[in-house]
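To start, the structure itself, in structure tokens.
Missing here is one protein chain; the remaining ones are kept as they sit in the complex.
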Amino acid sequence: MGIHTYFQSLTDLERIIRCPGKFKFQDHSVAEHSWKVIQYAKTLADIEEMNGVAVDWKKLYEITSSHDYGEIFIGDIKTPVKHHSMELRSMLLQVEEGMVAHFIDEHIPEEFKPMFRRQLREGKDQSVEGQILEVADKLDQIYEAFIELQLGNTEKEFIVMYRSALIKIKEIKLHCVDYFLAHILPDLVSQGVKSPIDIAQITREALAE
Amino acid sequence: MGIHTYFQSLTDLERIIRCPGKFKFQDHSVAEHSWKVIQYAKTLADIEEMNGVAVDWKKLYEITSSHDYGEIFIGDIKTPVKHHSMELRSMLLQVEEGMVAHFIDEHIPEEFKPMFRRQLREGKDQSVEGQILEVADKLDQIYEAFIELQLGNTEKEFIVMYRSALIKIKEIKLHCVDYFLAHILPDLVSQGVKSPIDIAQITREALAE
Amino acid sequence: MGIHTYFQSLTDLERIIRCPGKFKFQDHSVAEHSWKVIQYAKTLADIEEMNGVAVDWKKLYEITSSHDYGEIFIGDIKTPVKHHSMELRSMLLQVEEGMVAHFIDEHIPEEFKPMFRRQLREGKDQSVEGQILEVADKLDQIYEAFIELQLGNTEKEFIVMYRSALIKIKEIKLHCVDYFLAHILPDLVSQGVKSPIDIAQITREALAE
Amino acid sequence: MGIHTYFQSLTDLERIIRCPGKFKFQDHSVAEHSWKVIQYAKTLADIEEMNGVAVDWKKLYEITSSHDYGEIFIGDIKTPVKHHSMELRSMLLQVEEGMVAHFIDEHIPEEFKPMFRRQLREGKDQSVEGQILEVADKLDQIYEAFIELQLGNTEKEFIVMYRSALIKIKEIKLHCVDYFLAHILPDLVSQGVKSPIDIAQITREALAE
Amino acid sequence: MGIHTYFQSLTDLERIIRCPGKFKFQDHSVAEHSWKVIQYAKTLADIEEMNGVAVDWKKLYEITSSHDYGEIFIGDIKTPVKHHSMELRSMLLQVEEGMVAHFIDEHIPEEFKPMFRRQLREGKDQSVEGQILEVADKLDQIYEAFIELQLGNTEKEFIVMYRSALIKIKEIKLHCVDYFLAHILPDLVSQGVKSPIDIAQITREALAE
Partner (left out) sequence: MGIHTYFQSLTDLERIIRCPGKFKFQDHSVAEHSWKVIQYAKTLADIEEMNGVAVDWKKLYEITSSHDYGEIFIGDIKTPVKHHSMELRSMLLQVEEGMVAHFIDEHIPEEFKPMFRRQLREGKDQSVEGQILEVADKLDQIYEAFIELQLGNTEKEFIVMYRSALIKIKEIKLHCVDYFLAHILPDLVSQGVKSPIDIAQITREALAE
């Protein structure tokens, strides 16, 4: 009962694994993904501020940290299902919001209900903060897919993930996106085309030292 | 391409874990669940036959083994979501069937399409075979929940799972259900109320041997 | 006691991992392997029927689903041990059959004993169903080994597994084997020789879209 | 190189498990712990605000999300070691800060260095935000220990963890601590003393429905 | 080829899990078991020496560290199978010794063959060292079973393991066995009958501090 129930529910997101079904060298729980999104967003928001854009840090904090909280109730639904049709997407969103609302009504004390409804709201809107969240979320999709491809994962899904995240990011008009495309992405790609390890050479050099 | 793509897709069900989010001492993949359902159904169907009911074994084989194949596309959607409303349930079922149909259209050679459409059809209907599948599916839910409760899992979810599966099973009019209620369930319950282990006594007895 | 004990024993096969000792990117439990064998066999049997061969579906259902049940008692014994000598192979088979028989005698109610002895019998014989089981079993060995090799596993064991399964399959005279060699195997091999991922190219294409 | 290197380093915290060595039913990575701390802090800070205390949300966001970032370099050092002596504790802190500083110097572009030094600074100080971080960090220690004890973990370590976290929290003078002691903690404790599951009773009730 | 092949083979024992099939809260690989056996044996041998018994430490080192090396070839065969009949037991032992011998013949350079044959020989004989190995091996069986029972594992198998190991140990005539029965076992048992955790009391005490 009470806020204890909310605090205790958080751990469920450690047990919901993203991208279920496909073989992955590295599993990521929704909690881990959320933490990385918060980290990326912090840096992206700082870049916006450095370019003269005002950032509501409280809003950013709230929407980045809770952005997948609803998955406690709805799970990690596969993207092709979520996006099958506008109708289904809208219905699932309604179900998720309904379940979150129901949770708040049932467990959160009256005086905190407004606070929780604000904290657990859907964050992706057209504001700067909402856009930063969108970029950060897609950025993690890029990194998740990139490391799988780098390690030799043959599932086509990761090429699709990498590609679609990149396409989504480049459409967002933010200074941090320009910076990402100009500086961060090239570093990532050049790491991805590094030559394979030459153990014989490493051995020779070590022995010669 | 071809049946190779279908054969290769099966392994995805080894990586979709049932009941994501809640803490479990024992994880079960959809593939493992499916295998147990096939095993239960075999015994349940034999009990029907022993009671003079005719069983279409080919149909039973097909619908039990494929009964969760669609989860390759749709994942393991949490029950409260699936059953949120008749409308959403129906929509998700449509999406799943659509994705399975699309897979067959895209990958299965023409001459095998009818065979696959029949093999991967939804199996839970009012026929004896469909009812046996329903019982077997709920039976695994009982066993999954039971072992968690026996090991000390405190998640209320497992009491809900155990209870709702039991309620569903007892409504199905089959001889094997009567047998289950009269003989199998009591054995399960009596195992669940066994006294805790007395290590001191076990030690004394062993030393006295 | 009773059939409950049998139902409860099934979960043990989720905890016996195939091919213990060798490094694998993907572990497979005996339960997961069994489910895949059942799936392959369904398709292989349909291909036989399409070619005019009669299939006893009840028998196929029984022998495919139970084909590794005995490993609950005997574990997954490494192939080089099982096949060390005809004498040891025969002795281990006897032990396994003896343990299964003992389990039935001890736990299964009298009226079901004949049913269980039939359900849990050794399935690989010269019948069409027995041959289909053999093909399906070896098919899973091919897929298990193939995916390891594709992901870069350096254990020679997987080349041995792949090769010996292929050799065994091609000796079996069934229509589904002809189909496998003519259509499924070439698709598998061509997937295995695909070129490595070019992240730079994928990136360029996405940015150009 | 560049911010890419920083973004890519985050995933290491998914592979550093807290409390290594002791048996745990539930493992938690530092990334997962960090996400929960961010979530608790959000609610705790809102409670402070509701009681008229001003909160610097940007600062709170920065110090909660990065609070264990240094463990990428230093790992999760066991508490008895960290607190062995003031001298060692101070030295380890120096090493950690030095490694973080070195990382920034080596990888972060010049124009972002000040931003990163501020973002990755040590957060636990006497400010409201620093105190909230301390409470949130200890709160996760309480929840981690509590769930282990509830599930029957016999390691004394978890009693020590639970107790010492509680003692630390009650010394901090914040409104959210008062709220925690008055409302959240009692709910947690009453959940901890619930009676064990009575499967026989649950079964009877379900069958009677 | 060469000793490199032997050194590289060792890691396989990290992937063979003891007691496959039964549910365990804690898995132990054969490598981990072997390390603990070596540790126990060291202490047991010191107790023998303190009681005036001469110990061949080189022999003890060799037989304890290699005592399960053969499982690389033969796997961890379930005890009921190994002990099914004297005949099977003897045959499996022969197969294991044969495979080890074959490995040495094939991979170990000529000048080291005698050394390896001595190092990898079967150690359990009637010598003091062989008996100490037997005690240490059974001691780990006791500890493995004890911790499972303490954590609430309901598998009867662990009572059987605990009991049979105790019975075997007490039959061995060594000073360290007397010490074990008089001092170590009582400490283990008294830990096993400790009362369950009282979270409410721990909380009250901490708050009162």
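So that you can tell them apart, the chains are marked A, B, C, D and E in the order they are listed, and the count of residues begins at 1 in each.
FYI, a contact is a pair of C-beta atoms (placed from the backbone, for glycine too) under 8 Å apart; a residue touches a chain by one contact, two chains touch by 3 or more.
Since the structure is predicted, the reported quantities are computational estimates derived from the model, not experimental observations.
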item	value
Displayed chains contacting the withheld chain	A, C, D, E
Hidden partner chain, residues of chain A it touches	25-26, 147, 150-152, 194, 196-197, 199-200, 202-203, 205-207, 209
Interface residues of chain E (partner: the chain not displayed)	1-8, 10-11, 13-14, 26, 28-29, 31-32, 34-36, 38-40, 42-43, 46-47, 50, 57-58, 60-62, 65-66, 109, 111-112, 115, 119, 139, 143, 147, 183-185, 187-188, 191
Residue ranges of chain C at the interface with the undisplayed chain	23, 25, 146, 149-150, 152-154, 159, 162-163, 166-167, 170, 181, 185, 189, 192-193
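We adopt the following convention: only the chains that are shown with their structure count from here on.
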item	value
Fewest touching-chain hops separating chain A from chain D	1
Chain pair with the higher count of C-beta pairs in contact (B-C, A-C)	B-C
Innermost chain, where centres are averages of C-alpha coordinates	B
Distance between chain centroids, defined by C-alpha means - chain A, chain E (Å)	46
Separation of mean Cα positions, chain E and chain C [Å, integer]	32
Chain A, residues touching no fewer than two other chains	11, 13, 23, 185
Chains touching one another, given as label pairs in label order	A-B, A-C, A-D, B-C, B-D, B-E, C-E, D-E
